[in-house]
Each structure stands twice: as C-alpha cells, then as structure tokens.
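One structure coming up, written as structure tokens, with questions to follow.
Of the protein chains in this complex, one is absent; all others appear in place.
Think of it as A, B and C in the order they're written, each chain with its own count starting at 1.
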Amino acid sequence: MFRKWERCKVFRDPIHTYIRVEDPLILDLIDSKEVQRLRRIRQLSGVSMVFQTAEHSRFTHALGAYEVARLVLEQVEGIEVLTEYEQMVLKCAALLHDIGHGPYSHAFEQVLKISHEEMTCRMILSPKTQVHRILHRYEPSLAEDIASVIAHQGKFPLIESLVSSQLDVDRMDYLTRDAYFTGATYGTIDIPRILRSMKIIDGKLVYRASGVHTIESYLMSRYHMYYQVYFHPVARAYELLLESIYKRIYDLSEQKVPLNASISSFMNVISNQEDVMSYIDLDDAYVNGFIKQLTHSEDEILCKLANSFENRKLFSYVDLANHPDPVWLDSLKKKYAESDGARYFYYEITVSQAAYLEMNGEENLKIKILLPNGEIRQLNEYSAIVNNFTELGYKKLSRVYYFDESEI
Amino acid sequence: MFRKWERCKVFRDPIHTYIRVEDPLILDLIDSKEVQRLRRIRQLSGVSMVFQTAEHSRFTHALGAYEVARLVLEQVEGIEVLTEYEQMVLKCAALLHDIGHGPYSHAFEQVLKISHEEMTCRMILSPKTQVHRILHRYEPSLAEDIASVIAHQGKFPLIESLVSSQLDVDRMDYLTRDAYFTGATYGTIDIPRILRSMKIIDGKLVYRASGVHTIESYLMSRYHMYYQVYFHPVARAYELLLESIYKRIYDLSEQKVPLNASISSFMNVISNQEDVMSYIDLDDAYVNGFIKQLTHSEDEILCKLANSFENRKLFSYVDLANHPDPVWLDSLKKKYAESDGARYFYYEITVSQAAYLEMNGEENLKIKILLPNGEIRQLNEYSAIVNNFTELGYKKLSRVYYFDESEI
Amino acid sequence: MFRKWERCKVFRDPIHTYIRVEDPLILDLIDSKEVQRLRRIRQLSGVSMVFQTAEHSRFTHALGAYEVARLVLEQVEGIEVLTEYEQMVLKCAALLHDIGHGPYSHAFEQVLKISHEEMTCRMILSPKTQVHRILHRYEPSLAEDIASVIAHQGKFPLIESLVSSQLDVDRMDYLTRDAYFTGATYGTIDIPRILRSMKIIDGKLVYRASGVHTIESYLMSRYHMYYQVYFHPVARAYELLLESIYKRIYDLSEQKVPLNASISSFMNVISNQEDVMSYIDLDDAYVNGFIKQLTHSEDEILCKLANSFENRKLFSYVDLANHPDPVWLDSLKKKYAESDGARYFYYEITVSQAAYLEMNGEENLKIKILLPNGEIRQLNEYSAIVNNFTELGYKKLSRVYYFDESEI
Partner (left out) sequence: MFRKWERCKVFRDPIHTYIRVEDPLILDLIDSKEVQRLRRIRQLSGVSMVFQTAEHSRFTHALGAYEVARLVLEQVEGIEVLTEYEQMVLKCAALLHDIGHGPYSHAFEQVLKISHEEMTCRMILSPKTQVHRILHRYEPSLAEDIASVIAHQGKFPLIESLVSSQLDVDRMDYLTRDAYFTGATYGTIDIPRILRSMKIIDGKLVYRASGVHTIESYLMSRYHMYYQVYFHPVARAYELLLESIYKRIYDLSEQKVPLNASISSFMNVISNQEDVMSYIDLDDAYVNGFIKQLTHSEDEILCKLANSFENRKLFSYVDLANHPDPVWLDSLKKKYAESDGARYFYYEITVSQAAYLEMNGEENLKIKILLPNGEIRQLNEYSAIVNNFTELGYKKLSRVYYFDESEI
C-alpha cells in the first residue's frame, strides 16, 4: 500500500541514536512547511529562563515521538493486529500531533481560547496546508483518520491509546528529551523496558505485571518533571508576561487601536481562528520580533510589558504555601484591584498535577496491567504505590504573581 | 594532624570519575590485607546469576563510599564543624564499613549468627589485623572511634548519620554502583544535587526542602532496586543453596563428621567466631573452591547440594502472591516435612522492604527537612509522597523454595 | 579583593552537572544585556539544518567555558601562581570571550570584515555596554585586561594559553557541548583527565606525558567534529545563503536602495562598525524577522534569496573530490560568470582543518609536554601520532555551491 525504501533515511538524535525513516510519506511530511515550522518553536517556552540549556524545539520532539511509534510497531508483541494502513496512521499521528502549537503556546491558548489539539486537527484537515496535500496525495482518507486519532474520536482506539493516553509515545519521548536538554536527572525513563512490557491483547494495549516498576518510575519521573521543570515559578512568570502581552494586544485590537508593529498575521489569527495560513506564520521569532518593536509602543501598558520582556524583568511571585504575611498580601490584592492594569500585572494561579489519576471515561486511555494468570487489572488496583499516588490526588501550587510596586 | 599529599592519588572509577586519595593513611588502609580481601568478594553474591554483569566486588564499593564521604567533606555546607580528626574518622569509617562481610554474606550470617557489622568492628579492633595496626600507627584512638561509628554507639552522631542512616554515603554509592553494573536504570540517584541540598545545622544533618524531590526519587530507586535486583527470586534461590551448604557443613561439624575438603579456615570460624584471622581467609574463591571439592563428598546431602551449586541447579520456587494450588502446596509441604532433608531442601521465606519507614529510636538516622523559614521537619511530615510510602509499610514477598521432586 | 558568596549559586548543566558561580561579579556579568543576548544566537548556526537537535545557544557555551575555567582554578597543579585578580581575569575572559558574535556569525564576518574577537573587545571596552560598566564598577582595570587577553596582547601569557590556545577552556567546553547537542559521539573529551594532566611550571602551562593519549583523543575528536559537523555541506549551504543575503543588503545599501523592512540596527552596523549598541540589537530572531519581511522585497535578487531561506531551498553543491564531470562543471561556471547573480548564487569554497598543526609564533599557545624527567617538549615532538597529524597538514574540502538552474 505504501512504498518503503530499501535503506531507511536517518536523522541523528541523542535520545534514540537514530530517527529511522522508512517511508517516503513520512519524509515528505517532515519536509512540509507545517512540520518545519516546529523548528522555530521551542518545546519548553519559558523554561529556558531557568534551565538555560532547554532550548530544543518542538520539531525534535515531533521526530522523537514518531520514532517511538516506529519502535512500538517494530517491537511490541501483538502489534501486528494493526493493518499497514493503521500503522501509517499511527506514525503520522505521532509525527503531527503537535503541529498546532503556537509560539509560547500555553499563553497563546489562554488568549485564543483554542487548544493546540484543535488547531492540529484544523491544520491536518485544511486543504490549504502542505501536510494535508501530502497526506491526500498518498491516500485520500489519511488526513481525516489522523485527525480523528488526535481528536480522540474513538475510531481507532488502540492507536489513540498509543498516541495519547497516560503512557504514550508522546510522553515517552518528551519526558526523556526534556530531561536530556534541561540536564535534569529525574526524567530517566526505561523506554526499551516499557516497550518490552507492552502487549496487544484483543486489540487493547496492556502492560505485563513484570514491568510495573518501570511504570511506577515513569510516573514519579513525570511528577518531578512537572514540579521541578514545567511548573518552575520563574518559567511561569515568563509565560504570564507573554500572556499579558497577548492579552493587551487582543484588548487593543478589540478597541481598534493600531499597534505600529509588523503583526498582521497575529492579528489575523486573533480575528479569525480559522485562518490557518496566518497561524502558520506565527513562531517564536515572529513573536520575539514584534515584541521588540512594541518596546516603542505608544500604548503605555504594552510598552511596559514589552520592555519587561526584553529586559527579563519578570513578575515577582509569592508561594501561598509559604504563608506570606496576610496583611501585606491583602494590601497587594487591593492595590491591584483598584489599578487599571490588574488584568495585566497581577495573577493568582494554581497549577496542579497528579502523580497518577485514574480518569473517568475513555477506557482505552487508562493503563492496564496483565497478570501472569491472564487477568487484566487497572494499574492502580495492581500497584500499591500507584494507588497511593491516586489518593494523593492533585498536588496544587498556588502562587500570586505581580509587578513590583516600583514598576507600575 | 594528618599529613596530606600535595597532589592526590587517584583511582579511575566509572561512578565518580575519580576516587581521590589525599591522605597517606587512606592509601595505607586501601592497601591493607583486609580491604584488599574485598576484591575477592562480590558485592551482590547471587545477583549475577540473573544480571550477569553484576560482578563487581565489595572493594570497588568501599572506595566509592569513601569518595562520597570525601565529597561530603568538600561540598556540604556547614561540614566544617567536624574537626580534622573527625573528618578522618568519617573517611575511614566509609572505607572500612564493609570489611566484615564474608563470602555470600547473607547466607553466611544466617549460619554464623553474627552480623557483618559486628565482624567489621572486630576486625578494626583486633590488634592482629593490618587495618588495626595502620590506624594505631597514625593515631591510637582511631580504631576505637571508627568502630564506635559503625556500631552506632552515639559518640559521633553526625558521622553516624553520614555513614549509615536512611540516606548516607554507603547507600548513595551502592545504589548508583549496583545500577551501573547490573544495567538497571532505576538506580539513578542525583548525588551532586543531594550533596548540594545537605546542610549541617547545630551539628545535625538536614536536607533543604528544595531538594526533597531528589530524596523522593532516591527512595523510589532504592525500592525498585530491592524488588527488581536484590530480592530477585533466582538470586535468592542461589543464596539459599549456599545457606543450605553452609548449614550442612555446620551440622556435620557438630556431629564431628570429617569433610575431606580443604576447609580448615571455614571450620575455624564456625567453631570460634573470634578467629578473625581465619575469617579473613574466607572469600568467594575459597568457598567456590571447597564446594567444588565437596561435589565428591561422601555425605549424600552435601554432595547433592554441592553438585547443584556447581551445575546451577537452583531451587524451584513459587510466589505465594500468585495463589498456587493449595492442594499441591500442602502436599509439597507435607512431603518435605517428612523428609530428612527438609532443613536443606525446603524454605518458606518472606522478604520485605519499605519504600520509606520512619524508624523509632535513633533520631540522627532519620531524614530531616529544612524549610525556607528555618523550621525542621521529619521527611514524611513534609513530603506527601513519602508519607504515603510510610503508609504502605513493608511490601512483603512470600515464596516457597524447594528442590524438585526428581531431585530428592 | 573580590567578594565571594559563602554558598555558590548554580545553573544546572548537562555537560558539567552544575555551573557554579561564586562571585557576585560573575553573576552580574551573566545578567548583563550583552551576555543575555547570546541566548538568542545559536552556537552552531546552520548546523541544526542537518543535526536537528543542535539548537543550543552561545549563552550555554559561555557559561560552560566559564565553568571549565573555574575547574582549572580549582584543580590544576600550580595554578595558584595566578593572583586573585588574575584568576578573575581568567574567569571573566572565559565567560565573555564570545559576546562579539553576531547572528549566523560566520556569514556576518564575511560581509562586515570584522572578526568576532575584535567585536568582543570593543564591547568589553566600550563605556556604553553593561558589561563594561559592571567590570568598571568592580575594578577599573578589569575591562582592559580582559580585552587584552582576548586580543592576545601578551600581557597575561598564561591566561591567554588557558583561554585560547590549541587546547583551552573554550574548546573543551564547545567540543563536548556540541557533541552532546548534536548527538555525535566523536566529541567525547576526557575533561577531568585533561585537567589532571595540566600543570603550571614557571608560569607556563604544560601537560604531563602520562596524559598525552587524552590529548591525542581530543585532537581526533576535534578533527572529526570539524568534518562531520561544522563543515557539513548542508550546514555550509545554509550559511552561504545567509552570506548572500547579507551581501545583497550591503550592496543595496551602498546603492542607497531602500529595503522596506525593519532593519535599521543592521544598517547602522553596516555603515558604522563602531556602533556597538546597534550591534547588540542583532540576534537570530532579528535576522530571521527581517528575512521574513524581505520575502516580499521588491529587489528581485533579495526576494529570491529570502524566499529560499524561508523555504529551506538551499544551494546545491558538488564536492570536487568526487570528480564531477568537468564539461558540466565548466558550463556551470560559465553560466554563472555571465550572470548578474554570480556574486550571490555561485560559490567556490574550500574549507580546511588540520588534526594538529604546530603554529609558528606565539609560544604560549602551543601544547607542551612535561616528561617524567622534567624535560619539556613540543607535543608533536613527543607524540608520534600527533607528529603524523602535523604531516598530514590541512585536509581540504573544495566544493562548488550553486543555485539550481531552475532557480535563476
């Protein structure tokens, strides 16, 4: 059905040694404008303000997620239940799952009110994108089927559980990769062992009980990556500053205030979420570029925010768990409540991540354990460690971020 | 007080890159007969039957534990409360803490009814050993003080907490080392981060709250090393076989049955635990050597056991958690109960290890957390993850080991 | 003379585990605008087109070079001949040595006719830069002395040999770092071993003969990094495209043709190399930004080049060592010779790197070997391997790069 090369092409990669590409279709997708754009969007946005080496792009992760999918197809017992077509859906979904991310994506989603998953689907389905046209050329049904996997529509439950569940090709790559590029040691995941403990039974993904310790380790690693890296207060401060900038631009655009900056694609997207082609223009360089211009903005607030961004003058923050003086905190709140800029200069946020939670609903996204006697159990029923993780529930961190008095 | 070299001597080491020796005393101890003997005793006894590369000796771990102690003295904030003399006690205790191990130590202790810690102290205190004489030559009080640390006599509480507590230079080295040599990935411990989060306050060891995730990871790693490596059923089967051999020899010696094997040092130790010099003769080669001779023993049981050992014909086992057929299990028990060899050919064992337990008693062996506001808390009060570990208590594994019917 | 913190600040780093900052001065420099700017300039420019994970910035390398300098001061025998002041000069020089790099630096230097070293010195010496003001505040003579080290003026020969010679803190960091981030394995350098073999005798840096194998390995690694990574034909194609863009902008500016792009800082630098403040504006984002704008340029050549850059439509190339058909090659040359665009669309280049060459001149930049008997020899006199490297001389690669027919 799909042509393969006799000798695969390779990309050198420090995580998987090689990314091996066997299919011309996959290489065409990699070369597409939409996937190449991911080179210009950092995987971890503001994290590199704290872990300065975390400068890797979403592109390298897209290749990595694809490679883990390829390894799944090569090594997992029982995976041959997937047809050749379905195998291609899996590989493409792994490669493309993040193309909908915008620059400094988290902040972006807050303002745009559209998730990157939705945007990924739009880009795959839009006949204007290169990715769509490539997929269509190889096989007309591919684009829709890949989008259905990313949107969790249930048409390919096994593929969905491989691409985005509690333990999937996406997470296996990004936790390992983010650990490698930050220098954090807690992100070590035993991918070869996990692949070996995976098995497909009756079209469903299960993990052998003998590999449960690897999953426990993985959950602990993930938990620590969230609290030590992804939720790092300084990284969040950076993203909040971006959110404020995006918000201010949005608000000014609502008020029809001109901006004096080369920012038309961004404005197009704000006014029309369907404008996929403008969306594709947006990347880190684009945003960095217009913020630099906005340092001379006539709008006082935007000028202040843009200059803060340029000079790494981030929000200050207090961790509420450290019980800051309530009087001081109250006066802080009050001052901002009265200020015009509260919307841009003051945030109360709570982040939370569970070490493991058994989600309700979609059964195929849960981690299932295969006992030696053939029974299948939910992970948290089998592992006491994981069960206790679920009892811990979400660990919440509440922080107040604000601009220093002298700043407003 | 103690002479140092201008340029330290080094031993290359894959875990710490270099073991750096700055003190002539330390090098003399390393060269002593008792420390050199550790080259001939494997760190993990029977584990190499399962993880074939786990062939490293206790010698390499002794050097490693010493090196971590040296790093503690070099890097930990507040460690300068230790006098030069106490620093030497710490380094020596780290280096010498395991010299009392016998070959296949676990099995050995079962029969000999003496712990390796006690034996370590005896060897340090006995005027016959080289180690003792070296220590005495440099400073008469050293031997006694080092032994007091190993015996937890409370004279040097800070040094004791550094040498053997829930998180000490011993564990930091052996978990990392054992992971490296087995190829297990779950033993990754962030030693530089742990050292950086350590602090000495009022003569006590505490860990900064900002480093708690590293300790959580460490506890998880330790837990997995126990269940995946140290308690591996095949490794235990191997050690039980040794225990049976040791027991049979012991029993025969009680009955004054001659053995026709070159085994006098071993017999000396059995009949007189104080015979340190004979004890020093015992190492893996020694035991392997006489077992080879015992394959021709006239005693039927010993002959059978020795041949099993030589031919890797290990005990069979069932894991009781897998609910084996109770009828079959009963008949198995019954058969052995009636057999002469039950004592040597049948074991019911339970191993257990907690991810973390807050021990009663010795306060200085607990892990204490220093909050940003200066308060000090018990680890499990501070970390919800660790607190749940303590609630899990001991994870127990119960197994029955037995010789196959055809064997008896 | 310089205040130190009791407890150093750290930056996590995958190469050196931690970057340890002990001096307020160093942290102030790291926080300066000029050093922070290096976050926005990739260390390897176009190399990430081939090794997609090579996305690390010059900032991470600046920290790394500083850290190696710090390790030198901590570990190298005899280094205490440097005064406290000189030690600070060394650390600052290591940290700042690359601040003069522009975006896509190699291409930039071709057009600007000013080396990044010169620019580094200007930035250190200019009273307008933050770096200069910080240095001046701590100690008035620092800026000049650091610049003198970078310019090899011979005032601090030992520091010069540590900062930039055949084997220095700069190279030790970047070869290791570039290997880590590309995933290349040939860049492995045994930094701890090299540090241990270094010794300062009579104010001069030598290497003990026992460590020569490490230097041989280092030279081989460096050689392979050049040919496999730095000189990779596709990476060079990318840089040549940038060179063409820079050149065209330069040429148009000479002809006073307006550009319709936000590019004033770049133009300022072109017209006045002394304009340090405009230079500081230039970074990868800046260049990427204006190239994106130039895709709509009215100048046909610039429009074509900018679009090629945006769409990764790189130059084609032939390696002359592969003996391409001379008739075809001649007609290619001829066609471009007659074309207007030859200057922008056709390159004949030769790159070359020696595994090791004994430079004439500056004695302190050569690698010297200390024999066991105290004699000091040139590296190539001592090592037969290295001597043969010098006999090989430069390995030259000659390539022709050109735009595909269909492109012009």
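Worth a mention:
Convention: a contact is a pair of C-beta atoms (placed from the backbone, for glycine too) under 8 Å apart; a residue touches a chain by one contact, two chains touch by 3 or more.
Keep in mind the model is a prediction, meaning the values are calculated, not measured.
The residue from C:Gln110, C:Thr188 or C:Asn307 that touches the chain not shown here is C:Thr188.
Taking the complete complex into account, B:Arg12 is the one of B:Arg12, B:Arg137 or B:Lys396 that touches the chain left out. From the options B:Ser126, B:Ser148 or B:Thr182, the residue with contact to the chain not on display is B:Thr182.
Among the residues B:Phe156, B:Tyr286 or B:Tyr356, only B:Tyr286 touches the chain that is left out of the figure. Of A:Arg7, A:Lys113 or A:Lys256, it is A:Arg7 that touches the chain left out of the display.
Taking the complete complex into account, residues 11-15, 17, 31, 33, 36, 39-40, 48, 51-53, 55-57, 59-60, 63, 180-184, 262, 281, 284-286, 288-289, 292-293, 311-312 of subunit B touch the chain not shown.
For subunit C, the list of residues touching the undisplayed chain reads 185-186, 188, 190, 193, 213-214, 216-217, 220-221, 223-224, 227-228, 322, 355, 372-373, 384-385, 388-389, 391-392, 395. Take subunit A: the residues that touch the chain left off the picture are 6-7, 10, 17-18, 77, 192, 196.
Definition applied: only the chains that are shown with their structure count from here on.
With centres computed from CA atoms alone, A is the chain lying nearest the middle of all the protein shown. Ranked by C-beta contact pairs, the top pair of chains is A-C. Compared with subunit C, the chain whose C-alpha mean position is the greatest distance off is B. Chains compared, subunit A against subunit B: the Cα-based superposition rotates one onto the other by 180 degrees, nearest 5. Of all residue numbers seen at the subunit A-subunit C contact, over half occur in both copies; the interface is built from largely matching residues.
Note: centroid distance subunit B to subunit C, computed from Cα atoms, is 50 Å.
Taking each chain's centre as the average of its CA atoms, subunit A and subunit B sit 44 Å apart. A straight line joining the Cα centres of subunit A and subunit C is 33 Å long. In subunit B, there is no position where the chain touches two or more neighbouring chains simultaneously.
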